[in-house]
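With one protein chain withheld, the remaining protein chains of the complex are depicted in position.
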Amino acid sequence: MNSWDNNPVLTIEHLTMRFGGLVAIDDLSFNVGRGDITALIGPNGAGKTTVFNCATGFYKPTEGRIIMNRSNGEHYLLERMADFQISAKAKVARTFQNIRLFGGMTLLENLMVAQHNPLMLASGYTIGGIFGLKSFKKAERDAVERARYWLDKTALIDRADAPAADLPYGDQRRLEIARAMCSGPELLCLDEPAAGLNPKESAELNALLQYIRKEHDTSILLIEHDMSVVMEISDHVVVLDYGEKISDGSAVEVKDDPKVIAAYLGVPDEEVDGVEEEVGI
Amino acid sequence: MSAKSGNLFIDSLKDAAIGGLIALALFSVLIGMKAEVASGLGGQLGIEYRWGAVAIAVAVVFAGRLLLNLFVWKAGTPVTQTAGRLIPSTQTLAPLAKYAMPVFLVLAVILPFLLMSAYGSRGSRQYLDLAILVTTYVMLGWGLNIVVGLAGLLDLGYVAFYAVGAYSYALLAEYFGFSFWICLPLAGILAAFWGIILGFPVLRLRGDYLAIVTLAFGEIIRIVLLNWYDFTGGPDGISGIPRPSFFGIEFNRGEGGFADTFGLEYSSIHRIIFLYYVILAMALITNFVTMRLRKLPVGRAWEALREDEIACRSLGINTTNTKLTAFALGAMFGGFAGSFFATRQGFISPESFTFIESAVILAIVVLGGLGSQIGVVIAAVVMIGGFEFFRGLEEYRMLVFGLLMVIIMVWKPRGLISTRTPSITLSGKKAKGISADLVQEGHG
Partner (left out) sequence: MEYFLQQLINGVTLGSIYGLIAIGYTMVYGIIGMINFAHGDIFMVGAFIALIFIVTFGITASLPIALLILALIAVLIVSMALTAVWGWTVERIAYRPLRGSFRLAPLITAIGASIALQNFVQISQGARNKPLQPLIPGGFTLTEGGPNGEGFIVQLSYSQILIIVVTTALMIGFTLLISKTSLGRAQRACEQDRKMASLLGINVDRTISLTFVMGAALASVAGLMFLLYYGVIDFYIGFLAGVKAFTAAVLGGIGSLPGAMLGGLLIGLIETFWSGYFSVEYKDVAAFSILAIVLIFMPEGLLGKPEVEKV
């Protein structure tokens, strides 16, 4: 039994998502191990982002369960929760394929927004805040410190007071990760974090993700096309094609799986038949 | 650019001639022929011809277009560019805006005394009335700025909450005899309550749809006020609404009145000055609360909502509640302003709460620069003050008002003050304002 099946942070069971007649995900089950970096890969249109959208509440799955197992022993059925509660209660944070920052707000403000819920509580749902409650001032200082920490870790501290829309592309990607981390997640879902990055930035990203995994109680689930990133940092790889799981295992296992190779490179039909016979479909 | 200058005059002339022709097509019928019920024809329509007016209108368009072509649009160095250098851009004005607020504030506080010393108590009354009117619109603009400027929710029915506030006070005073100072908070709460009731179903709509539904709600409230004769007095409105007292002391002549109590000689201007300070204080509270909220998590969530709603939801922000607080708070300030309006006028009717009012308040917010508090002040002074200034032009002023809305918007689509100040900085005071080009306007 694999480590991710022993102690999963996220369990996806029989997940199915249909849009009208189109089946985007078909009976998908897999586990995301606690403390692992798990990669979800597959050709374009395989349904990877749909899995993310189901797990973070933007889509309601047609069938199946998505269970978040928090480290404090609480379990959440994500498919039943409103999107904002998934971040607030189940502690799942995400980034987006096409970056969604608050462009007209500064980097610091972006990270403060991510700490909305604890700050809201500290401000006595605004009323205490208006009258300048002491405990709120302290909570706000702590929030700024946390933002400073993440700006530091993502090497964005020099531009803390610049508007987010002014940042170059690679910095925006990192800022989105920093923002997600400020919400204190136990599971961080990254949708193509390395897309559009140059090799140097890509290497920095790898280091950042490994740092997050090591120093914080945060597991990572990522969608990635860049195989160098996937192979270098992931403990566990799940491969999707046409909404179905075609492979699931460690990076090395998956790399040599003929079905994966077939899905990515394409093979003559006879050969596919041969492979399918071999693996018993 | 200068290479083309040989043809400049001919090009401009051609263009202006086309403009003149279009103007001829536009105006020949609507200006040139006036359909009127002639007295001699037994109530039938006759036509009054006014070709002279058409000729003037066409000539104005032709000449205007020609001059603009020659000196602005097609010229190598447009006059406006030269003029533009004389007028500093908003970027350079930004630091000045920091000082503008205190200057405006001091001016606003001493205004009644300035006017009194300049025009005497009789002559200053009309200016004070105007100042009260402008300040009311500033307050309404600030209230709406929370909804439109910060949260990015386009509300075209804001006047509904103004009406709710005004009618709440009028009816509470009429039926229960409550005083202004008791009714004021009640009116605000009622308006906020209506904001939540109306807001709840519509806040998941986006953009223009939200605008049109809020417009519909505004009109529904007005039509109900107009037709519910037994309760609201219908088109006759409600008159005899009690005037506010100086915390219990009436502004009466004689014993126990304001003048008597404070040993002053009785003058009707006292009440006007008092009203002015009431609305000024109310407006300043609105501003203070808004500025405070911007620096609190709820205010930051509003602005984040304006920037990207989906990202907000992914960060655990309950967007429905956040929108509702903005809507309710905006409505509450509208309600406060409404009950002030009722007590100042002493008479209200549905006439005062038409769609045009909503449009004017929205125009003040947008022209001032979305989200900018000082922008609202400037726009209100320019629009309302200017509007009243042209009272002599009677019917033409609404036409000019409409045209001005078009012209200012085309000239400055982002409004007069278009930089956003960060709500919190790491580096202390020296952070720069954020250019409006980066700031989103919201989708809902």
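To keep things simple, chains are lettered A and B as they appear, and every chain counts its residues starting from 1.
Going forward, contacts are C-beta pairs under 8 Å (C-beta built on N, C-alpha and C of every residue); 3 or more make two chains touch, one makes a residue touch a chain.
Values in this document were obtained by computation on a predicted structure and should not be read as measured data.
> Just one of B:A17, B:I197, B:I223 or B:A281 touches the chain that is missing; which is it?
Here the residue in touch with the unshown chain is B:I223.
> Where does chain B touch the missing chain, residue by residue?
Residues 22, 25-26, 29-31, 33-37, 43-47, 148, 154, 201-202, 205, 207-209, 211-213, 215-217, 219-220, 223-224, 226-227, 310, 355-356, 359, 362-363, 366-367, 370, 395-396, 398-399, 401-406, 409-410, 413-414, 441 of chain B touch the chain absent from view.
Here is the rule we use: only the chains that are shown with their structure count from here on.
> Considering only the defined contacts, which chain A positions touch chain B in the complex?
Per the touch definition, chain A meets chain B at residues 56-58, 82-88, 93-94, 96, 100-106, 108-109, 112-117, 119-120, 123, 126, 129-130, 144, 148, 157, 160-161, 163, 165-166, 179-180, 183.
> In the complex, go through chain B and note every residue touching chain A.
Touch list, chain B to chain A: 289, 292-293, 296-298, 300-301, 303-304, 306-308, 310-319, 325, 420, 422-427, 431-432, 434-436, 438-440.
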